[in-house]
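With one protein chain held back, the other chains of the complex are shown just where they sit.
== chain A ==
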Amino acid sequence: INHIVHNGGLYKRPFNEDFEETPMLVAVLTYVGYGVLTLFGYLRDFMRQWKIEKCQNATEREEQKDFVPLYQDFENFYNRNLYMRIRDSWNRPICSVPGAKVDMMERVSHDYNWTFTYTGRVIKDIINMGSYNYLGFAQKAGTCQEAAAKVLSQYGAGVCSTRQEMGNLDKHEELEKLVARFLGVESAMAYGMGFATNSMNIPALVGKGCLILSDELNHASLVLGARLSGATIRIFKHNNMQSLEKLLKDAIVHGQPRTRRPWKKILILVEGIYSMEGSIVRLPEVIALKKKYKSYLYLDEAHSIGALGPTGRGVVEYFGLNPEDVDVMMGTFTKSFGAAGGYIGGKKELIDYLRTYSHSAVYATSLSPPVVEQIITSMKCIMGEDGTTVGKARVQQLAENTRYFRRRLKEMGFIIYGNEDSPVVPLMLYMPAKIGAFGREMLKRNIGVVVVGFPATPIIESRARFCLSAAHTKEMLDTALKEINEVGDLLQLKYSRHRLVPLLDRPFDETTYEETED
């Protein structure tokens, strides 16, 4: 056995992640922009209150004006005055399957985005850079669609019951065995909705007297599940292992806050790929910490299952780790499998417990049969069990697309966040007017992008988020890159100074973590 010490021995491949700092001038100008918009927001609110202007947003009724005000907080102010001005970049209605190209219904607004009307025209073949279609399984023709159509004619569309009552089909059992085999765990359970998988199962696993250590930038479903459980929640800085270790040490040494008793359970909540930053979790270090301090790990692989790893098995395979080290492996079927729903995988005792105690199993309707068949067919395709190499080709195509796209964007001079291998690519915009301008200019050039601002991101760090797909050919990516380059010059988005900020945490040494290769 030869120990190759590479990056402290835990990482078998280089981990390249960078978050370039906001340039000072850009930050100042962003605040200037927000300041101007705030002043005009106050002016418009004044005019609305004194009836100089017609009030088109929701307000309280006349009789309720003396009650506690409902719409005076910052979120509602932001909504009325800033979000409404750029609202046409969101909720765009599409009218075809969201594959690599998509059709969109054209709409115009005559009163500055308060109401929309459809012109009746359909914009065809827009390059889709916004759908979570990582492996390209969002198709309307092909083996998955035929199998799903056959099952639809056999079982129908509705299940009309929960898992525990009459909604447990043989298709669900088949799916769960397949998912367990795919992940390399003992057993798995599938649920109808990905968000509900997190928010309904974390309360079943932890309760009062337990400790949850959750990452700063966790998804709303994890936060909701953690809050519903009633456990104590402590937050560590994003992907920062020193912060996590400090919290673990404090938890073990001091115990529960008042009584100083030891915690019943410590659960670490992390995600595989964080969708707003494009960063990948430092899984080898998290597992080493978990083993040292004897806590449990809940890994949410919503965006990374199917998208990372040489055969698409997710972030565990990407780092070359053992799936049995992760106690609860959760993921969704929405992103890479082109279906809907979520799953939880782990040891047999855990899954049998969840079958009885999970809220989702008891109260929520189970997965619809054609959706289950889509998942089964696409998973077999990825694993190569349908006899073709289509799945493997797709996984490799996605990895190539990711590296190519990220490299080209960085060379052009944009600020791109995240890890080099993640198919989620956030491009920083910063200024509020550029959010609206970017969305509109890209649509003019027939490319559909998703732009994100406050409250999903911090207020000055608004971004455009590209989601790459195995269905994108190199020509489509080249077209998209050409248009992004043009729009970047037009709007002056190339802020990068080509200065790679080194990662802020100190390099790990042998004294902190256990050696896991043996």
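Everything that follows uses one rule, which is that a residue touches a chain if its C-beta (ideal position, glycine included) is under 8 Å from a C-beta of that chain, and two chains touch if they have at least 3 such contacts; residues count from 1.
Operating definition for what follows: contacts and distances are computed from a predicted model.
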Ask   = What is the missing chain called in its UniProt entry, if the choices are "WD repeat-containing protein 73", "GINS subunit domain-containing protein", "pyruvate dehydrogenase (acetyl-transferring)" or "Serine palmitoyltransferase small subunit B"?
value = "Serine palmitoyltransferase small subunit B"
Message = In the whole complex, not just what's shown, which of A:432, A:453 or A:488 touches the removed chain?
response = A:432
Key: Touch with the omitted chain, as defined above, among A:57, A:115 or A:492   = A:492
Query = In the complete complex, which positions of chain A touch the hidden chain?
reply = 29, 32-34, 36-37, 40, 85-86, 112, 431-434, 436-437, 490-492
